[in-house]
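The complex appears here without one of its protein chains, the remainder shown in place.
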Amino acid sequence: MTTALHERPTKTIPPPAEPPRRKLRGTVLALTVPGLLGMLVSFVLPLVYLLRMSLKTGDSSGMIEDTVSFHSYAQFLTDGYYWKMAWDTLLLGLVVTFFAILVSYPIALFLVRTESRFKGVLIALAIAPLLTSSVVRTYGWIVLLGNQGVVNKTLQATGLTDHPLALVNNKVGVYISLVEIMMPYMILALLAGFGRFSTDLEHAAASLGANRWKVFWRVVWPLSMPGVLTGALLVFVLTISSFITPRLVGGGRVFLLATEIYDQATATLNWPFAAAISFILLALFGFVIVIYQRALRRIESQ
Amino acid sequence: MAYLELSDISKQYPGTDRPSVSDFTMQIEKGEFISLLGPSGCGKTTTLRMIAGLIEPTAGRIDLDGKELTHTPVHQRGMGLVFQNYALFPHLDVAENVAFGLTMRGLSKSEVRTKVAGALDLVQLGHLGERRIKQLSGGQQQRVALARALVIEPKVLLLDEPLSNLDAKLRDTMRDEIRSIQQKIGITTVFVTHDQDEALATSDRIVVMSEGHIEQVGTPEQVYEHPANRFVANFIGRANIFDGKILDTAQGVATVQIDGLGAMTAVDDHRQLGQGSLMVRPHRMRITQCPSVDAHGRVGSMVYVGDSVEYSVQVADRRVTVQSVSSGEPHLPPGTPVQLSWGTRDAVVLKEEATV
Partner (left out) sequence: MQSRLKGWPNRVLVTVLYLFLLAPILVVVGISFDSESSMAFPPQGFSLQWYEKLTQNQDFITGFKVSLITAGGVALLALLIGVPVALAIARFEFRGREALSAFFLSPLLVPAIVLGLALLLVLAPLRITGTYAGLIVAHLSITIPYVIRTASMSLLTLNRSCEEAARTLGASAWVTFRKVTLPLIAPGVLAGGVIAFLISFDEAVISLFVVGPRATTLPVEIFHYVETRTDPQIAALSVVLIAISILFVVIIERVMGLKRVLR
């Protein structure tokens, strides 16, 4: 036996906290470094470059001056045309969000309530469009809303109009198709928000003497509020940054922040200006997210 | 030196103001069956996990068979641990689960096969080797977990509330089976439980714990018949505790003056005069009807539970529980004046807590 075994243990044995902590830090570092490198290359550096680019000065001839100035931001903020564009983008977001809630809510409520055997299939159908490229669905809307499309054919056949209505290559078409394209996101958010909901609550309220409207406004709607808010945020953010649908359905005649970024970057080759608009769009994003968090906190504190 | 020695081990989790286990010291002999018994949060599972090596103690040391293993990593300790939720690998079948530890030890395929078969036979599951875990009942999963822990021939078998997920009937069967397997192979065992009956029925010695420290260590009989203090008396079995004054103590017997009952005698291991308390188990009391002038109190309520009758007797301002064997005699209705009595050996003087 060694002498060590005869030593009585004392409480002053140094706590073994140090080596494991260093080991832990090493492990965490080893696990996250590849991810951090990936994010650096594919996310952080690009945004840093973009920020730097927004401070340079460019013009419509494609020349880029190596400055550090807010020229591009000023160019945006002093031109009423761009204010109108920002307002149009904001309005698009608000209107599409409102209508997306309007058309998604009944489906979500139905899916929560239904006891149908096909519930799983119906839920899958409601979110299946997410798996279809938005380019494809946008193409579908161009076909639907075109002069020869179902909508115009039906309107003419029923005698409601003589001439085909202009539904593509303008804002109306963009609004309609974006509402549909955002529906699955809204339905998903609503379904998640309805987690706490049970038809028993409706029955309980009804048994206490509430009529259908009262049951809805006093019980169902308040319970679904968190889902509505999440869905609204998601849809709003996706709408004001959407590019494919406004571009294709709008036929190049609908001007929004996202389409302007693309045009400035690829057609005009004014990269500094495109970068500045990008950061203005990001600022709009941040603003909306702050509002959302405020609203959420108010609902949760109730 | 004992086989397994825990010396002053403590564990305090970061961000807590009180240690979960403090200065736990205990010697366990080879082949002993030890239970760590206490309410949830008393530190019994933390202690077990420190022995297993899943938690590193903040202070103290652990020795096994003359070698220190305080800082030995889990996978080199060779302890057999059975988890409360069994922790069987869902992606492996029964035999593969049991074989896991053997494979880690690099045994040959044929050795593994023989040992797995032996272990499954030991827990009477020899025929279920190919089953998937999901297809087993709770009791069968329990047996697989036991076989998996035993097959590696661990130095110590650690059981973390292994019976708490089973229904009542099965629990008793498994309890007896664990004990008989332990006896058969003579393995040193540490068993964590919050159930006093399990601890009493299986253990060589019981360690009663509360709030991170040891309240009492003793054989089942010692902790039941001679609880060291109020906590142990109340936690193991039911107890009537009377505060009073110790008038006299000699040759292990004390005379205690109790308000409303008079002077009573009791077994006393502490030999201290002054303020003291005395404990009597409900079934060790006798209750007799008597004229109201001599009565200690009156029957408050009565519950008939088949093989016995439980009386709640109002004595002065406290209630005393008395359990008497039902004998076919008529029961004493509420309001009956009664006298309570017990033999000297039925009552124990409790050690006073240092600070209350």
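Labels A and B are assigned to the chains in the order they are written; within every chain, residues are numbered from 1.
Simple rule for what comes next: a contact is a pair of C-beta atoms (placed from the backbone, for glycine too) under 8 Å apart; a residue touches a chain by one contact, two chains touch by 3 or more.
Just so it is clear, the model here is predicted, and its values are computed rather than measured.
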(message) For the chain not shown, which residue from A:Gly38, A:Gly62 or A:Pro222 touches it across the whole complex?
(response) A:Gly38
(request) Could I get the residues of chain A that touch the absent chain, sorted low to high? (result) 24-25, 27-28, 30-32, 34-35, 37-39, 41-43, 45-47, 49-50, 53, 103-104, 106-107, 110, 113, 124-126, 128-129, 131-144, 146, 148-150, 153, 177, 180, 183-184, 199, 202-203, 206, 212, 237, 240-241, 243-244, 247-248, 258, 261-262, 265-266, 271, 274-275, 278, 281-282, 285, 289
(message) Touching residues of chain B against the unshown chain: what are they?
(response) 52-54, 74-81, 83-85, 87-91, 100-101, 104-105, 132, 134, 148-149, 152
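Keep this in mind: only the chains that are shown with their structure count from here on.
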(request) Could you grab the centroid distance between chain A and chain B? Build each centroid from C-alpha atoms only and quote it in angstrom. (result) 57
